[in-house]
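With one protein chain held back, the other chains of the complex are shown just where they sit.
Entry: chain A
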Amino acid sequence: MAIIVEDGSFITSSQWENVEASPKPPPRKPKIVQPKKKPSKHLSNEDALEKYEMLFGERRKEVELDYMSHIAEEETSLSMIEYDRHFALQTDVKLSKKRKSKLVEMTPKGLKKRKRVQIQEGSVSTNTKKRMDGHVVGSSAPAINNGKGKQLLEMMGWSRGKGLGSENQGMVDPVVAVVKNNKQGLH
């Protein structure tokens, strides 16, 4: 069995066994300490405990799922996926009649609400516009034409238009990144 953790994190060998066997951790019991110097605008202890109860109490309410709960609910069926190989699946799968599906595209109204929620969450305003879909990162910047780095590379035998490598076979321009902020599939 392998455990995948991003670079930089690890578990010491003595902890290895414990990790696998660790029981489900208990709910958090945070302590709210009022800062001494400045009167705080944060929740009072009572409000914090109430919030804690709401979040972790046994009879807690169902927490709103961010912006999704604002999207209008409407009944829908899974449309049939057609394939060009072997037989197509013949039956539509109708979702539960008791619960309405939220698998709908966000309406412009939903998008607006989402943005508002994001702004409220941040401690600092994040009013800059999102990068446009299809925007090529760094496309407005010119190629590096001067500087010590270029000079040093030329001292090692590079010249404009060439790649690096034992036979100068490398790519001449850096890899490009393109912005994608939607869920559109490949086409």
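Observations on the structure shown:
The criterion applied here is as follows: contacts are C-beta pairs under 8 Å (C-beta built on N, C-alpha and C of every residue); 3 or more make two chains touch, one makes a residue touch a chain; residues count from 1.
What we mean here is this: contacts and distances are computed from a predicted model.
The subunit not displayed here is recorded in UniProt as "Probable pre-mRNA-splicing factor ATP-dependent RNA helicase prp43", chosen from "BBSome complex assembly protein BBS10", "DNA replication complex GINS protein SLD5", "Probable pre-mRNA-splicing factor ATP-dependent RNA helicase prp43" or "Origin recognition complex subunit 3".
Residues 1-13, 16, 19-20, 22, 25-26, 28-33, 35, 42-43, 48, 51-52, 55-56, 63, 65, 78-79, 81-86, 89, 91, 93, 95-96, 98-99, 101-103, 105, 118, 121-131, 137-138, 141-144, 147-150, 152-153, 155-158, 162-166, 168-181, 183-187 are the ones on chain A that touch the missing chain.
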